[in-house]
Every structure is written in C-alpha cells, then in structure tokens.
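Omission of a single protein chain aside, the complex is shown with its protein chains in their original locations.
Here is subunit A:
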Amino acid sequence: MISIKDLSKVFQTKDQEVRAVDDLSLEIKKGEIFGVIGYSGAGKSTFIRMLNRLEDPSSGQITMDDQDLTSMSKKKLRVARQDIGMIFQHFNLLWSRTVFDNIAFPLEIAGISKEEKTQRVNELIELVGLSGRGNSYPSQLSGGQKQRVGIARALANNPKVLLCDEATSALDPETTDSILDLLVDINEKLGLTIVLITHEMHVIRKICHQVAVMEAGKIVEQGDVLDVFLRPKQKVTKRFVDQVMGDPEQENSLELINEQYQKGRILRLHFVGDSANQAVISDVSRKFEVDINILHGKITQTQKGAYGTMFVQFVGEKDEIDRAIEFIESTSVEVEVNPSV
C-alpha cells in the first residue's frame, strides 16, 4: 500500500546540517494501523509530513497505491492529496466556519455538487458522533469534539490513507481513549490504512497492529506490536514499553516478594496473546491442593491479544506444587520458578 524507500530529509541551518529523517525504508500494508513512536526530535513529525509532501523529501521515494508521490507535479499532487486524509495535534479547524462547513471544505476543494455535499457531511457528522452540532462553531466545542470534526473532515473525500500527526497529544487521557476508539472503528468499518505518530506507548498499545520505533531519524526497531512489547531489543523501545508496563516498579516489588514470602514457591507467569484469556489460576486451584497467593501483576490488552506478567505464590505439598507447575507448563502460559531480578 505505502512503500517508502531510502527516504531522507536534510535541513540546512546556518552552521550545520540536520538529518531529520535518515535513509528510512518501510512497508505499510493496506488496512493496517501503523504506529511510529519516538521522542520529540526523533524525526517522526517530519516523516509523516513527507507522506503527503507537506514537507518535500531531500531524497528517496514514496509510493502509495503504485503512484510515485515523490516525482509528482504540483497539480497531480493536489489530486493525490484528496486520497490522503490528515489530522493534526492542534486540530487546525477554520474557526470562521461551522462544524458543517469545516467538514464540507475538502468537498468544496474536490468540486462536489451541493446536494451530494450536504448528504456526505451529514453522514460524516453521524459517523464521528457529532449529531446536532453541525451549526456550532469550533470555539464552542471541547478538544475531543474538535478532533472529531478533524477526523470527519479528513474522511470527507473517502481517502485510502489517514495520517495522524500526534492526534491525541493535546487531549486528556479519557478523551484520548474515545478518539482512539473512533479511529479503530473507522479502520474496521472503512478498511482505511492509518499511519500515526505519537510519543505515547499507550496509543500504540491500544490501537496499532504494527509499530516502528524511531530515533535520530532512523527506525531502530519494527514489528508486530505484541512482539515488540514482549521482546523489546533496543533501549529506547524498552523505555517506551516501560511507559505502559511500569517495569522498574516490578523489579522493586520482586525484591520485596523474595524477602517477605519464604514459604512455598514464587512463580512468574507470562501471559501472551490468547493465553491471557484462559482461566489458569482458577483451573489450578480447582485441580490441585495448593493455595495461590497473587503478589503482583499486570495484564494489558493490545490489538493482537493480551499480554502481561503475574507473580504468584504457591503454598502446599511439594509434589502437588510440582504437578501444578507441570500443568501450567502444558498450557500456553510461560512459567518461571523462583525468578530473580
């Protein structure tokens, strides 16, 4: 769907060259929600702005649906841009227009007839959950509602791709979640490919299928969200994963667990994908004569299934405990006995 080859962007300042995006290659599949995460200055914003050529690349190639965007003339680019919706961190709505007229703007640009326009705008208002607010001005809306208008506007011309430039970074956590739900909904309903950039791992965890981690203009790690969560290879990635999983906290509590719970066995259970849905704990307590004490844990949901770890204490006959461990090992839950930090 989107194929990016050796993409670079160099900014020339007075005394130095800044390579904001450095020789980046990437494949994004149709219908995918593709997240790019990185700290500010990593080049992710420059990257996404090159996808619709708001920023012209210094070198490299972007192909979208077999169309070479990078070599396109200004005139052809304008038409191609109607197939690429974009939403922004600060919404960028026209305050002089009502919600209805803001959403109608891209349709005016595309030269759609008046009746068709009215019908389409009303559909979109419905789709993003703003029924009855068509005649309001942006200044009368909350941040979340403004972003909904932004989304409706971006979808007006039935684009194939939606670019999200830090679309939830200016919103509070609750509003962020409702906007993310809306994006997933749109992705599923319309089969739209979504490319988003963010600095919040929470956003990646909640809605993305694929993730790329960016640092100093390069992609340092990339893959299925669940894989990257489970086996982060780079230091930056680990820091992002910790954002949602709170790893330092876990190490601290493991020390305390080893000090305070001397009886029986301490186990670390690792839930991946489907296994998080299995009722392993209750199975064990029903089938075996062991007392189970939950000590510490966190399970979280991603688009590709759930994942997390849990520390438990098994107290009981030694043989019985061993049999229980054997049973858990036969499921897809990974077990580690007497884990150390």
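Annotations
Basically, a residue touches a chain if its C-beta (ideal position, glycine included) is under 8 Å from a C-beta of that chain, and two chains touch if they have at least 3 such contacts; residues count from 1.
Keep this in mind: contacts and distances are computed from a predicted model.
For the chain that does not appear here, its UniProt entry gives the protein name "ABC transporter permease", which is one of "ABC transporter permease", "Protocatechuate 4,5-dioxygenase beta subunit", "CoA transferase subunit A" or "Sarcosine oxidase subunit delta". Note that of A:L54, A:V315 or A:V337, the residue touching the chain absent from this view is A:L54. Residue-wise, the contact with the chain that is not shown comes from A:Q82, picked out of A:S3, A:Q82 or A:S285. Across the interface with the omitted chain, subunit A contributes residues 52, 54, 77-82, 84-86, 88, 90, 92-97, 105-106, 108-110, 137-139, 153, 157, 163.
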